[in-house]
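One protein chain omitted, others in place.
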Amino acid sequence: MSPAVAKLRGILAANRAARWSFAVLCTLYLLALLAPWVAPYAGDDESRGRSWAPPSSIHLRESDGSWHTPFVRSVSFTFDDDAQRVWTEDSSCRYPIVLFRGGHLFGLADALPTPGWSASGGGVAPSGRLYLLGADARGRDLLSRILLGSRVSLTIGVVGVAISTAIALLVGGIAGFAGGWIDGALMRLCEVVMLVPAFYLLMLLRAALPLDWDSRVVYLSIVLILSFLGWAGLARILRGMIRSLRQSDWILASRALGTHPWTILWRHALPQTFGFLAVQATLSIPGYIVAESGLSLLGLGIQDPQTSWGNLLEEAMSIAEIRLHPWSLLPGLFLFAAVLSWNLLGDALRDAFDPRGGAS
Amino acid sequence: MSLLQVRDLAVRFPVSGGLLSRRRSWLQAVDGVDLDVESGTTLGLVGESGCGKSTTAKAILRLVEPARGAVRVDGTDVLALSGGDLRRFRRRMQPVLQDPISSLDPRRTAFQAVAEGLEVHRLCTPAQARGRVQALFERVGLAPEHLDRLPHEFSGGQRQRIGIARALAVEPALLVLDEPVSALDVSVQAQVLNLLEDLRDERGMGYLFVAHDMGVVRHFCDRIAVMYLGRIVEEGPAEEVCSAPSHPYTELLIRSVPALGSGRTTISVPSGEMPSPLSPPAGCAFHPRCPEATARCAVERPALRSRDAGRQVACHLR
Partner (left out) sequence: MSLLSVRDLRVSFGSPSGPVHAVDGISFRLGEGEVLGLVGESGCGKSATATALCGLLPAGARTSGSISLSGQELTVLPEDAWRRIRGRRVSMVFQDPMSSLNPLMSVGDHLVETLRAHGDLPAREARAEAVQWLRRVGIPDPAARMSSFPHELSGGMRQRVMIALALCPGPDLLLADEPTTALDVTIQAQILDLLARLRDELGMAMLFITHDLGVVERVADRIAVMYAGGIAEEGPAAAVLARPRHPYSRGLLASVPGFHPRAGRLPSIPGSVPSPRDWPSGCRFHPRCPVADGICTTAAPTAADGVACHHPEATA
């Protein structure tokens, strides 16, 4: 594997866009991996009294002018004359932001009373919430939901591409290498699969499946359906590549040695396609991510209470809603970052493998 | 009993007549070829591009399926074998190919390339393979330290040597060499030819040497067979065929070759080129270009007949 690693390093060294993309993707995937720990709240941790709370203001100075570690205050809302929410902060106490709180990377410490505040009649301190990116309709922290949703959105592309590439390698490799009627039959199969309108099939299947299935099962079915439909185009290309590779002298030499055809296919023919496949895979992943987002947006994919970025964007579907709580668009920013990064990385890979560029 | 005996070998390729037409035409690449190669000797198969010599070589190795004919290697009919038997028999006949660039898998090291035959035929344990490949490397003139390098790190001549080592690893009796030195520089060519000659004498192999360079063939081969449009037109001892050719095409070939030492001469060569194998001329394939063609040549195809001891010509007039 060492030449492949060396090649990757070379690509990253040469191309700044690739470096940034790689860094962004590593960050996103790392966050997705550690999401339950990094996210300050669980995905279903509601706080109905803080429905659509804006992002918390982080303060550093108390009302008496003293400096403290960053803290937030509790918020509540009232309705004004136009039936719009008006948010006010409760200055009675402050909630410092601390690291490693309650099994998460960061969170809020217990309330500390504001100096000089005289509570008029004791009582319980209001509870505090850290909404770094605001809250949704049920008062759930958007940042936490984005992080937890990234687990679905980011992996669906990788898993889907892995499955469809594996199928394409199998079908395309056998068709290209065997030729004859096997080739003909497999290619007709590809054409039939390509004819299926994926989107309608998905809607059909989703409608046919029980609505109360666990979202994770739904996730898996979506991935499987997408990848089972997506392999055909790639298989045709691979078949063409293998067909022309079959005439290469080194393959003739292996045949003359008496090597079994399966071994030749596996050892001498298919590996020549890996460079091409790396590029194809990298450029296909964004398609899967966007497809899942679209499906979840339409209610065909991940449902509440599970999260995915598409599902989160459902709450930003009208201009009115965006005006009232613009932070609900933030999952789109993450989506954009992921898709752009995969695309730029794929471009860099493709340039590196371009024969004119002097690569493999 | 000859090491290699080929009788009436024919190879044809379908040329499709379009998507809807049922009738296909055939390209007759090889049209009834007879060859014999004895152990310890080299038979040169000469001709220009399109004459079918490479296809003949591939058909003998069964890398291409012949339409008819018999190929016997060490008495065994190669064309009757199939499946595992064929794969096991392939040890006895190995190719050395022309293009040093594509004859080695670019992703496998030199060691892996040479050891493949050992592994496929289980000729030694994996532990022993390293030692064997090292010995082969040394025999063909390569440094054993370079075993784990990839093909692109070697020069053309070195890659050809790796190809030779790969063929030798399974200890074949017959080596079919398809233009093995054509893509090499002159000085490297000489080295590789010397190596091949030494190996043949050491191991008693028989060689079928396909080439278009008459100078190389004359030097290297014991006997020569000249091909034109899928047929053999002349066959005999190399030196005799080159110094006193019988067939008009052989004469043309010899005359056309710029031989060193002949000085600054203009050769008047008849114009015209080899016709396409898709539409070969009737009768003798060479008659449109032949300065001595008669009416009979345009109608009747000449058979390969023995002339003197050990020489055969396919011509009505010789």
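Note that the chains are named A and B in the order they appear, and that numbering of residues resets to 1 at the start of each chain.
Going forward, a residue touches a chain if its C-beta (ideal position, glycine included) is under 8 Å from a C-beta of that chain, and two chains touch if they have at least 3 such contacts.
Quick caveat: nothing in here was measured; it's all calculated off a predicted structure.
Taking the full assembly into account, the omitted chain touches B. The missing chain, though absent from the display, is touched by one residue of B:Leu27, B:Cys124, B:Leu150 or B:Val257; that residue is B:Val257.
In the complete complex, the hidden chain is touched by one of B:Leu9, B:Ala29, B:Val114 or B:Met214, namely B:Met214. Among B:Ser49, B:Ser82 or B:Ser279, only B:Ser49 touches the chain left out of the display. Interface note: of B:Val15, B:Val269, B:Ala282 or B:Ala303, the residue touching the hidden chain in the full complex is B:Val269. The chain not shown here touches chain B at positions 48-49, 155-158, 185-191, 193-194, 197, 212-216, 218-220, 238-239, 252-253, 255-269, 271, 273-274.
In this text, only the chains that are shown with their structure count from here on.
Between chain A and chain B the centroid-to-centroid distance comes to 58 Å (mean Cα coordinates, whole Å). The residues of chain A lying in touch with chain B in their complex are 248-250, 252-260, 263, 267-268, 271-272, 360.
Across the interface of their complex, chain A is touched by residues 58, 61, 63, 86-91, 93-95, 97-99, 102-108, 113, 116-117, 120-121, 163, 166, 170 of chain B.
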